[in-house]
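Note that one protein chain is taken out, while the other chains of the complex remain in position.
Coming up: chain A.
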Amino acid sequence: MVVLAGVSVIVFALVHLVPGDPVRLALGTRFSQETYDALRERSGLDQPLLAQFSGWLGRALSGDLGVSFRSGDTVTSLIAERLPATLTLAFASILVALLIAVPLGILSALRPRSVVDRIATVLSQIGISVPEFWMAIVLILVFSGTLGWLPSGGYVPLSEDPLGWLERLVMPAVVTGVVSGSVITRFVRSSVLEALGSDHVRTAQAKGLPGRQVFTWHALRNALLPLVTVTGVQLAYLLSGVVVVEIVFSWPGLGQLALQAVQARDYPVLQGAILLFAVVFLLINLVVDLLYTAIDPRIRR
(Lines give C-alpha, C1' and ligand atoms only; values in the text may rest on other atoms or scores of the structure.)
Protein backbone atom coordinates (compact mmCIF):
# COMPACT_ATOMS: atom_id res chain seq x y z
CA MET A 1 0.00 0.00 0.00
CA VAL A 2 2.85 2.34 0.86
CA VAL A 3 4.47 1.56 -2.48
CA LEU A 4 1.18 2.19 -4.29
CA ALA A 5 0.68 5.53 -2.54
CA GLY A 6 4.19 6.54 -3.54
CA VAL A 7 3.63 5.37 -7.10
CA SER A 8 0.40 7.33 -7.37
CA VAL A 9 2.09 10.57 -6.31
CA ILE A 10 4.97 10.07 -8.71
CA VAL A 11 2.66 9.06 -11.53
CA PHE A 12 0.46 12.07 -11.08
CA ALA A 13 3.41 14.45 -10.94
CA LEU A 14 5.18 12.93 -13.94
CA VAL A 15 2.08 12.80 -16.08
CA HIS A 16 1.40 16.47 -15.49
CA LEU A 17 5.03 17.50 -15.90
CA VAL A 18 5.21 16.24 -19.48
CA PRO A 19 4.69 19.17 -21.85
CA GLY A 20 1.52 19.14 -23.91
CA ASP A 21 -2.03 20.30 -23.41
CA PRO A 22 -4.81 17.69 -23.66
CA VAL A 23 -7.38 20.38 -24.42
CA ARG A 24 -5.48 21.69 -27.43
CA LEU A 25 -4.96 18.15 -28.63
CA ALA A 26 -8.65 17.38 -28.35
CA LEU A 27 -9.65 20.50 -30.24
CA GLY A 28 -7.20 20.20 -33.10
CA THR A 29 -5.91 23.28 -34.81
CA ARG A 30 -9.04 25.34 -35.21
CA PHE A 31 -11.16 26.52 -32.30
CA SER A 32 -12.17 29.66 -30.44
CA GLN A 33 -10.92 30.71 -27.01
CA GLU A 34 -14.43 30.20 -25.58
CA THR A 35 -14.41 26.61 -26.83
CA TYR A 36 -11.02 26.05 -25.27
CA ASP A 37 -12.09 27.45 -21.89
CA ALA A 38 -15.33 25.48 -21.90
CA LEU A 39 -13.58 22.16 -22.56
CA ARG A 40 -10.89 22.90 -20.01
CA GLU A 41 -13.53 23.53 -17.40
CA ARG A 42 -15.49 20.39 -18.33
CA SER A 43 -12.43 18.20 -17.95
CA GLY A 44 -11.53 19.77 -14.60
CA LEU A 45 -8.14 20.94 -15.83
CA ASP A 46 -8.80 24.49 -14.67
CA GLN A 47 -8.55 23.33 -11.03
CA PRO A 48 -5.26 23.72 -9.14
CA LEU A 49 -3.03 20.66 -9.48
CA LEU A 50 -3.27 19.82 -5.79
CA ALA A 51 -7.07 19.83 -5.92
CA GLN A 52 -6.97 17.65 -9.03
CA PHE A 53 -4.68 15.20 -7.24
CA SER A 54 -6.66 14.94 -4.03
CA GLY A 55 -9.88 14.55 -6.02
CA TRP A 56 -8.35 11.82 -8.15
CA LEU A 57 -6.81 10.00 -5.17
CA GLY A 58 -10.05 10.14 -3.20
CA ARG A 59 -12.02 8.63 -6.06
CA ALA A 60 -9.27 6.13 -6.88
CA LEU A 61 -9.42 4.78 -3.32
CA SER A 62 -13.08 3.95 -3.88
CA GLY A 63 -12.25 2.25 -7.20
CA ASP A 64 -13.22 5.15 -9.47
CA LEU A 65 -10.27 6.02 -11.70
CA GLY A 66 -12.07 8.83 -13.47
CA VAL A 67 -13.23 9.39 -17.03
CA SER A 68 -11.13 9.51 -20.20
CA PHE A 69 -10.80 12.98 -21.74
CA ARG A 70 -10.68 11.42 -25.12
CA SER A 71 -13.63 9.05 -25.19
CA GLY A 72 -15.73 9.93 -22.17
CA ASP A 73 -15.62 6.27 -21.07
CA THR A 74 -14.66 5.42 -17.51
CA VAL A 75 -11.02 4.42 -17.11
CA THR A 76 -12.01 1.20 -15.35
CA SER A 77 -14.20 0.14 -18.29
CA LEU A 78 -11.45 0.97 -20.80
CA ILE A 79 -8.98 -1.16 -18.84
CA ALA A 80 -11.46 -3.98 -18.28
CA GLU A 81 -12.22 -4.04 -22.01
CA ARG A 82 -8.57 -4.61 -22.86
CA LEU A 83 -7.54 -6.81 -19.96
CA PRO A 84 -8.60 -10.16 -21.51
CA ALA A 85 -6.55 -9.53 -24.66
CA THR A 86 -3.50 -8.56 -22.63
CA LEU A 87 -3.79 -11.54 -20.27
CA THR A 88 -4.21 -13.90 -23.22
CA LEU A 89 -1.16 -12.60 -25.04
CA ALA A 90 1.03 -12.38 -21.94
CA PHE A 91 0.39 -15.95 -20.81
CA ALA A 92 0.62 -17.37 -24.32
CA SER A 93 3.92 -15.55 -24.83
CA ILE A 94 5.35 -16.82 -21.55
CA LEU A 95 4.32 -20.33 -22.56
CA VAL A 96 6.11 -19.97 -25.90
CA ALA A 97 9.10 -18.43 -24.12
CA LEU A 98 9.41 -21.28 -21.62
CA LEU A 99 8.92 -23.90 -24.34
CA ILE A 100 11.91 -22.38 -26.10
CA ALA A 101 14.06 -21.42 -23.14
CA VAL A 102 13.91 -24.42 -20.82
CA PRO A 103 14.96 -27.15 -23.28
CA LEU A 104 17.44 -24.91 -25.07
CA GLY A 105 18.99 -23.58 -21.85
CA ILE A 106 19.32 -27.03 -20.30
CA LEU A 107 20.80 -28.52 -23.45
CA SER A 108 23.44 -25.84 -23.68
CA ALA A 109 24.25 -26.10 -19.98
CA LEU A 110 24.69 -29.86 -20.20
CA ARG A 111 27.19 -29.52 -23.03
CA PRO A 112 28.89 -26.14 -22.53
CA ARG A 113 30.92 -24.94 -25.51
CA SER A 114 29.51 -27.72 -27.67
CA VAL A 115 27.91 -27.12 -31.06
CA VAL A 116 24.46 -27.19 -29.45
CA ASP A 117 25.52 -24.56 -26.95
CA ARG A 118 26.92 -22.30 -29.62
CA ILE A 119 23.83 -22.60 -31.79
CA ALA A 120 21.64 -21.83 -28.79
CA THR A 121 23.74 -18.77 -27.96
CA VAL A 122 23.53 -17.47 -31.52
CA LEU A 123 19.78 -18.12 -31.66
CA SER A 124 19.11 -16.29 -28.41
CA GLN A 125 21.32 -13.42 -29.55
CA ILE A 126 19.27 -13.18 -32.74
CA GLY A 127 16.03 -13.40 -30.76
CA ILE A 128 17.07 -10.49 -28.59
CA SER A 129 18.45 -8.28 -31.33
CA VAL A 130 15.94 -8.72 -34.17
CA PRO A 131 13.41 -5.90 -33.84
CA GLU A 132 9.95 -7.19 -32.88
CA PHE A 133 8.47 -4.87 -35.46
CA TRP A 134 10.41 -6.47 -38.28
CA MET A 135 9.77 -10.01 -37.12
CA ALA A 136 6.05 -9.27 -36.84
CA ILE A 137 5.81 -7.79 -40.34
CA VAL A 138 7.73 -10.70 -41.85
CA LEU A 139 5.41 -13.19 -40.16
CA ILE A 140 2.35 -11.32 -41.46
CA LEU A 141 3.71 -11.12 -44.98
CA VAL A 142 4.59 -14.82 -45.02
CA PHE A 143 1.79 -16.49 -43.06
CA SER A 144 -1.14 -14.21 -43.93
CA GLY A 145 0.11 -12.80 -47.20
CA THR A 146 1.95 -15.43 -49.19
CA LEU A 147 0.66 -18.59 -47.51
CA GLY A 148 -2.72 -17.26 -46.41
CA TRP A 149 -2.80 -19.55 -43.38
CA LEU A 150 -3.49 -17.05 -40.62
CA PRO A 151 -5.43 -13.79 -40.30
CA SER A 152 -3.17 -10.75 -40.39
CA GLY A 153 -4.21 -9.58 -36.96
CA GLY A 154 -7.09 -8.65 -34.68
CA TYR A 155 -8.57 -10.33 -31.64
CA VAL A 156 -11.71 -12.32 -30.93
CA PRO A 157 -12.61 -13.55 -27.44
CA LEU A 158 -12.08 -17.26 -26.78
CA SER A 159 -15.72 -17.63 -25.81
CA GLU A 160 -16.96 -16.33 -29.16
CA ASP A 161 -14.78 -18.20 -31.60
CA PRO A 162 -12.10 -20.54 -30.17
CA LEU A 163 -10.49 -21.30 -33.52
CA GLY A 164 -10.37 -17.64 -34.54
CA TRP A 165 -8.95 -16.82 -31.12
CA LEU A 166 -6.15 -19.33 -31.56
CA GLU A 167 -5.43 -18.32 -35.17
CA ARG A 168 -5.02 -14.70 -34.18
CA LEU A 169 -2.97 -15.49 -31.10
CA VAL A 170 -0.26 -17.58 -32.80
CA MET A 171 1.80 -14.87 -34.49
CA PRO A 172 1.84 -12.22 -31.73
CA ALA A 173 2.58 -14.90 -29.11
CA VAL A 174 5.45 -16.26 -31.18
CA VAL A 175 7.01 -12.83 -31.68
CA THR A 176 6.89 -11.78 -28.03
CA GLY A 177 7.62 -15.36 -26.90
CA VAL A 178 10.78 -15.55 -28.99
CA VAL A 179 12.07 -12.30 -27.50
CA SER A 180 11.29 -13.26 -23.89
CA GLY A 181 12.43 -16.81 -24.53
CA SER A 182 15.81 -15.59 -25.75
CA VAL A 183 16.31 -13.65 -22.55
CA ILE A 184 15.20 -16.55 -20.36
CA THR A 185 17.38 -19.08 -22.23
CA ARG A 186 20.49 -17.33 -21.00
CA PHE A 187 19.33 -17.38 -17.42
CA VAL A 188 18.43 -21.07 -17.62
CA ARG A 189 21.82 -21.90 -19.10
CA SER A 190 23.86 -20.02 -16.52
CA SER A 191 21.85 -21.13 -13.53
CA VAL A 192 21.88 -24.80 -14.56
CA LEU A 193 25.62 -24.53 -15.20
CA GLU A 194 26.14 -23.01 -11.80
CA ALA A 195 24.03 -25.66 -10.09
CA LEU A 196 25.86 -28.43 -11.90
CA GLY A 197 29.17 -27.08 -10.65
CA SER A 198 28.09 -26.72 -7.02
CA ASP A 199 29.40 -28.83 -4.16
CA HIS A 200 26.24 -30.71 -3.34
CA VAL A 201 25.89 -31.93 -6.93
CA ARG A 202 29.45 -33.18 -6.81
CA THR A 203 28.69 -34.86 -3.50
CA ALA A 204 25.60 -36.51 -4.96
CA GLN A 205 27.62 -37.72 -7.91
CA ALA A 206 30.31 -38.98 -5.57
CA LYS A 207 27.66 -40.88 -3.60
CA GLY A 208 27.06 -42.74 -6.82
CA LEU A 209 23.51 -41.58 -7.44
CA PRO A 210 22.31 -42.12 -11.02
CA GLY A 211 23.05 -39.10 -13.26
CA ARG A 212 19.42 -38.57 -14.06
CA GLN A 213 18.44 -38.30 -10.42
CA VAL A 214 21.31 -35.98 -9.62
CA PHE A 215 20.27 -33.72 -12.45
CA THR A 216 16.54 -33.49 -11.72
CA TRP A 217 16.72 -33.50 -7.92
CA HIS A 218 19.94 -31.77 -7.10
CA ALA A 219 20.76 -29.50 -10.00
CA LEU A 220 17.47 -28.55 -11.65
CA ARG A 221 15.66 -27.73 -8.45
CA ASN A 222 18.33 -25.26 -7.50
CA ALA A 223 18.34 -23.77 -10.95
CA LEU A 224 14.60 -23.15 -10.69
CA LEU A 225 14.91 -20.16 -8.38
CA PRO A 226 16.51 -17.75 -10.85
CA LEU A 227 14.22 -19.08 -13.60
CA VAL A 228 11.14 -18.23 -11.54
CA THR A 229 12.49 -14.74 -10.89
CA VAL A 230 13.27 -13.92 -14.50
CA THR A 231 10.02 -15.45 -15.72
CA GLY A 232 8.17 -13.27 -13.23
CA VAL A 233 9.92 -10.16 -14.49
CA GLN A 234 9.18 -11.09 -18.11
CA LEU A 235 5.54 -11.80 -17.31
CA ALA A 236 5.14 -8.47 -15.57
CA TYR A 237 6.66 -6.78 -18.59
CA LEU A 238 4.29 -8.62 -20.95
CA LEU A 239 1.28 -7.82 -18.78
CA SER A 240 1.93 -4.11 -19.02
CA GLY A 241 1.42 -4.47 -22.74
CA VAL A 242 3.77 -4.98 -25.64
CA VAL A 243 3.13 -1.86 -27.62
CA VAL A 244 4.88 -2.64 -30.87
CA VAL A 245 3.46 -6.13 -31.26
CA GLU A 246 -0.01 -4.97 -30.26
CA ILE A 247 0.04 -2.27 -32.91
CA VAL A 248 1.36 -4.41 -35.75
CA PHE A 249 -1.11 -7.22 -35.03
CA SER A 250 -4.02 -4.89 -34.15
CA TRP A 251 -4.15 -6.58 -30.75
CA PRO A 252 -6.38 -4.47 -28.48
CA GLY A 253 -4.21 -4.69 -25.36
CA LEU A 254 -3.20 -2.35 -22.57
CA GLY A 255 -0.03 -1.24 -24.35
CA GLN A 256 -2.06 0.34 -27.15
CA LEU A 257 -4.34 1.99 -24.61
CA ALA A 258 -1.40 3.44 -22.71
CA LEU A 259 0.24 4.65 -25.91
CA GLN A 260 -2.96 6.36 -27.08
CA ALA A 261 -3.29 7.93 -23.65
CA VAL A 262 0.25 9.30 -23.81
CA GLN A 263 -0.29 10.68 -27.29
CA ALA A 264 -3.55 12.37 -26.33
CA ARG A 265 -2.24 13.41 -22.90
CA ASP A 266 -5.30 11.61 -21.55
CA TYR A 267 -4.24 11.98 -17.91
CA PRO A 268 -6.95 9.86 -16.24
CA VAL A 269 -6.33 6.86 -18.53
CA LEU A 270 -2.57 7.21 -18.25
CA GLN A 271 -2.72 7.38 -14.45
CA GLY A 272 -5.06 4.42 -14.29
CA ALA A 273 -2.92 2.33 -16.61
CA ILE A 274 0.34 3.06 -14.79
CA LEU A 275 -1.30 2.36 -11.45
CA LEU A 276 -2.47 -0.97 -12.81
CA PHE A 277 1.03 -1.81 -14.04
CA ALA A 278 2.38 -1.03 -10.58
CA VAL A 279 -0.18 -3.36 -9.01
CA VAL A 280 0.73 -6.08 -11.52
CA PHE A 281 4.41 -5.80 -10.62
CA LEU A 282 3.64 -6.00 -6.92
CA LEU A 283 1.35 -9.00 -7.37
CA ILE A 284 3.87 -10.88 -9.48
CA ASN A 285 6.59 -10.17 -6.95
CA LEU A 286 4.33 -11.60 -4.30
CA VAL A 287 3.66 -14.72 -6.37
CA VAL A 288 7.37 -15.13 -7.07
CA ASP A 289 8.10 -14.89 -3.35
CA LEU A 290 5.47 -17.50 -2.60
CA LEU A 291 6.95 -19.78 -5.25
CA TYR A 292 10.36 -19.35 -3.66
CA THR A 293 9.09 -20.73 -0.40
CA ALA A 294 7.51 -23.63 -2.24
CA ILE A 295 10.72 -24.47 -4.07
CA ASP A 296 13.28 -23.69 -1.43
CA PRO A 297 12.61 -25.17 2.03
CA ARG A 298 15.28 -22.92 3.56
CA ILE A 299 13.18 -19.82 2.95
CA ARG A 300 10.21 -21.40 4.70
CA ARG A 301 12.07 -21.48 7.97
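Heads up, the rule we're going with is that a residue touches a chain if its C-beta (ideal position, glycine included) is under 8 Å from a C-beta of that chain, and two chains touch if they have at least 3 such contacts; residues count from 1.
As a convention for this text, contacts and distances are computed from a predicted model.
The protein name that UniProt records for the chain not on display, among "Cytochrome b6", "Peptide/nickel transport system substrate-binding protein", "Heme exporter protein C" or "Succinyl-CoA--3-ketoacid-CoA transferase", is "Peptide/nickel transport system substrate-binding protein".
Note that of A:V9, A:L99 or A:L141, the residue touching the chain absent from this view is A:L141.
Of the listed residues A:Q52, A:S250 or A:N285, the one in contact with the hidden chain in the full complex is A:S250.
In the full complex, chain A touches the omitted chain through residues 18-22, 24-35, 37-39, 70-73, 81-82, 85, 137, 140-141, 144-145, 147-156, 160-161, 163-164, 166-167, 170, 247-250, 252, 256-257, 260, 262-265.
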